[in-house]
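With one protein chain withheld, the remaining protein chains of the complex are depicted in position.
Chains here go by letter, A, B and C, matching the order in which they are written, and residues are numbered from 1 within each.
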Amino acid sequence: MNQNIGVVVFPGSNCEKDAMEALADLGATPLLLWHADSDLQGVDAVVIPGGFAHGDYLRPGAIARFSPAMEAIIDFAHNGGPVLGICNGFQVLTEAGLLPGALQKNAGLKFLCKEVELQVESTNSVLTNMTSKGQTLRIPINHFEGNFTCTDETLIELQSQDQIILTYRENPNGSMANIAGICNTTRNVVGLMPHPERACHTLLGSTDGRILLESFIQGAHAAV
Amino acid sequence: MDDQLHRSLGLTDDELAKIIEILGRDPNHLELAMYSVMWSEHCSYKSSRIHLKRLPTEGKNVLVGPGENAGVIDVGDGIAIALRIESHNHPSYIEPYQGAATGVGGIIRDIFTMGARPIAIMDPLRFGPLEDARSRWVAEGVVSGISGYGNSVGVPNVGGEIVFDETYKGNPLVNVLCVGILPKERLVLGQASGIGNLAVLLGSTTGRDGIGGVSVLASAGFGDEEEDAEKRPSVQVGDPFEEKRLIEACLELLDEGLVVGIQDLGGAGLACAASETASRGGVGMDFNVSAVPQRESGMQPFEIMTSESQERMLAIVEPENLEQVFAICNKWEIRSSVVGKVTPSGALRIVDDFDGEVLGEVPAASLHEDAPLYERPISEPDDMDTAITDQATTLSGPEKIEDDLFDLLMSPQWATSQYDSQLFLNTVVGPGSNAAVLRLKHPTSGEDTGRGMALTTDGNHRWCAINPRIGSAMTVAESVLNLACVGAVPQALVNCLNFGNPENPVVMWQLSEAVDGMAEACNAFDLPVVGGNVSLYNESQGTNIDPTPIVGVIGLINDLSKAPPGLTWNDGDRIILLGPEANGLNGSAWAFMKGHRRGSLDPIDFDLHKRVCALTRDLVTKELVTGLHDISTGGLGVSAAEMAINSGVGCTLARTPDHIAFFSESPSRVILAVNPELLTEVEQLAAEYDVPHERIGLAHGEIFTVKNLLTVPVKDLQEKWDNRLSDALDGGTTQG
Amino acid sequence: MVYDACVEVKLREGIADPQGSTIEKATDNLGFAGITNVRVGKCIRFQVEAGDEEEAKNIVSELCDRFLTNPVIEEAVIEIQVVG
Partner (left out) sequence: MVYDACVEVKLREGIADPQGSTIEKATDNLGFAGITNVRVGKCIRFQVEAGDEEEAKNIVSELCDRFLTNPVIEEAVIEIQVVG
């Protein structure tokens, strides 16, 4: 199984090499996609990595969503292509309207870098289909704006359509309903604030991110 | 010419005379402004240079020693590492967030100027006491500034220090160390060579921010509020997104071989970058001020040349590569403009258009090489003799020793959890342990070498206040021991010398002594000094800070297939204390807490220290210990408490007779947690290395017990440890 | 013509405001009594060139919809004035 996975780079991205390292380690073939380029080079799946896409002074993802690459990714997603947004990537996906809700500043107004415990809420998504419901995953978070917020109606929809895929065991940032990650209704677009790529190597403390990225690589395979 | 102008720019009459001698005429305003910033303390090291010469700088792995933007060492496998530390003390007192943020930005530029990708920063910090409102406000702003800039620019923060003490109340210390990695063959130096080459200014526009910043802010202490208000225009605002693109653009330019030299713009702005690149290359430069993109209208040439606007670089480019340089800059959305031409003359000529009026002309090298060199008067403090008789061991012991222990516990997590410490997937040991440990991956291929690098920063004003020479030596020794605790062999040292007003002979004595102590230790440990920074005038209202030399030391770990043991023990482990007997309380955190800030220090036994380090490294490499911790701030008491808190397992310590043994910080000591089955092997090894060792207790249960001294639940220790900073800082802070 | 524009971007009613609540808590701790309902928004000021005020308004309001606000949680209040 040798999936080509595109990793999008904006000028202020900084986790793209980390995502590529983890994906390659799991047997996929990652390649960089430059934000100003609308050609997705026939990749089987797309990862939008962490960082600060365009500095994100106004709002994370506010500028990124207009990039040529994002326009192509929106089409790709609408055609069922697997898309994963990690941290800043999650923020970009909500700004682009591929995922509902928004990510606000953390309650407590501090940047937070630490390992947290996640609980799998739904295994029905391109990111979680190899996990089991209720499973605990130890994965680091690293963000200032990870506080998931939406209207009450949206939250009810997310819940009734099983779109909440990962929650925090102990809410670090004020997210509604402890939300750490969600998927779209067709379950091929997922976003999460924690960084699975930082939990793929024994030397880095946890390997619980592997199962998520493996699921995603599998999903890319299924989608082809 | 207005004969007071040079004084208002901070130049002495003698310095003016020297300028006139160099030029053979009176300088004009622009020229005078350039000399004033370049000859400021911050840029010219005029008070410290003669002392710094005494530091050892040679080593077989040293590729670039002090004097360049950063030191560079060869770490094998075709990999080189650049490192440097710098202070941003004064700006951080005035505007903590931006002061600290721009400090991070500045040191990162020093690193990628060498062609290295910045991969880690560390932030040794010093603030006034937590009880002081303004100090809390400064601490909170500084930490969020470091967090805001560092995280966004994408360089992980892997360690540092955070210390609160009365001495920093009017003058905090914000030092930042940065480490970068590069393929050895790509090393570049900041020089312009090749007549006809072009100087291209990259990055931000130039504004009036920070005009005269180095001379105004870093070369004078603080006075009253009104004076501070006048320094306001010098405050700069950082733009980490610009810096991030600048890093990527510059590294791509270097990868493509499109620049012959590159130089960051820091203190003294364009005046410094233009003259430095020219004089290093033994050439001159015509510098066109009107080609500099300006943020504000009506800027004078002297303002343009001395502005310290952030996030700018000067690249030296061969004309035929210019188009490609522009293309890469456009890709990264970086402004780029040709502002200079390399000439054979040796002169830095400031022109208004390349064929327009000459606004100023000085020998480029004179701005650095002819900078004044002062051998300032030195004198020992008057009370040296009486201080020695004032021993902290004569203080009465604590009523309830557990309360004193509680007061010495402080987790840095409030700060460190605000920093991205994991980016690049290198961080095996992050903030909060003996030393940071990173995987060593090849900078271009990303291939893991299986080896590791270890980093530590240390400083101890308490020791240095008592005896700057021994204190500095002990500081270096502590760093070396910290590295040994993670199994690393030290390779190189950088330092930041934070001292008071150099015009005070006692301060100069402190500086001179500290340099000697550092040199002695570096020689003893075979550790080359590859760079550093001197920050003087750390004083407020006439009071100088305690001398605070900070060192950063990098080490290498040969086999990093497993994470080194940390501050932890298992239930049932035996607790061993390595090293000499505890000796006194002078300069300890406990003594300072009791208001005792004097006394004497015994010289460190370098031979013994080296044996302790070698043994410790061996124990770690051979996987003979569950966990370990060097004994430093707070003594055995705090080190053992930290192990208990970290592991959630208590202990019984049997052989700790009194508060002196419990809180003494005498050097060369390590606490080990050893599985009983390995005990004999550990003790044999200790005997082989001829290192004193003693079984002092047992790890077990949930209670922290020291026989005949104290009994407290580990969870109480944990609570004090966790909450100290958040209790003080999370409720909001004001400027006081 | 050049117009001064001021856009206040605020969180929609009912959307929790972490900045506001942090400030409110801090004012209590710091001894500023009686401060309630703190809400924090952004204030973006700029100049815009347009044929007339109507056009200026349209440009700014499109800018708000597409870029300056995230309509999921924010709304904008726009003020326009001829540069005087």
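Operating definition for what follows: a residue touches a chain if its C-beta (ideal position, glycine included) is under 8 Å from a C-beta of that chain, and two chains touch if they have at least 3 such contacts.
None of the values given here were measured: they were computed from a predicted structure.
Set against the missing chain, the residues B:Ser36, B:Thr57 or B:Gln98 yield one that touches it, B:Gln98.
In the full complex, chain A touches the hidden chain at residues 54-55, 57-58, 62-63, 66. In the full complex, chain B touches the omitted chain through residues 94-95, 97-98, 141, 204, 207-209, 229, 232-233, 235-239, 241-242, 295-296, 309-310, 333, 732, 734-736.
Contact between chain C and the unshown chain involves residues 8, 10, 20, 23-24, 26-27, 30, 32-50, 59, 62-63, 66-68.
The rule is simple: only the chains that are shown with their structure count from here on.
Chain pair with the larger contact count among A-C and B-C is A-C, by C-beta pairs in contact. The distance from the centre of chain A to the centre of chain B, each centre being the mean of the chain's C-alpha atoms, comes to 36 Å.
Multi-chain contact residues, meaning those touching two or more other chains, do not occur anywhere in chain B.
Multi-chain contact residues of chain C (touching two or more other chains) are listed as 22.
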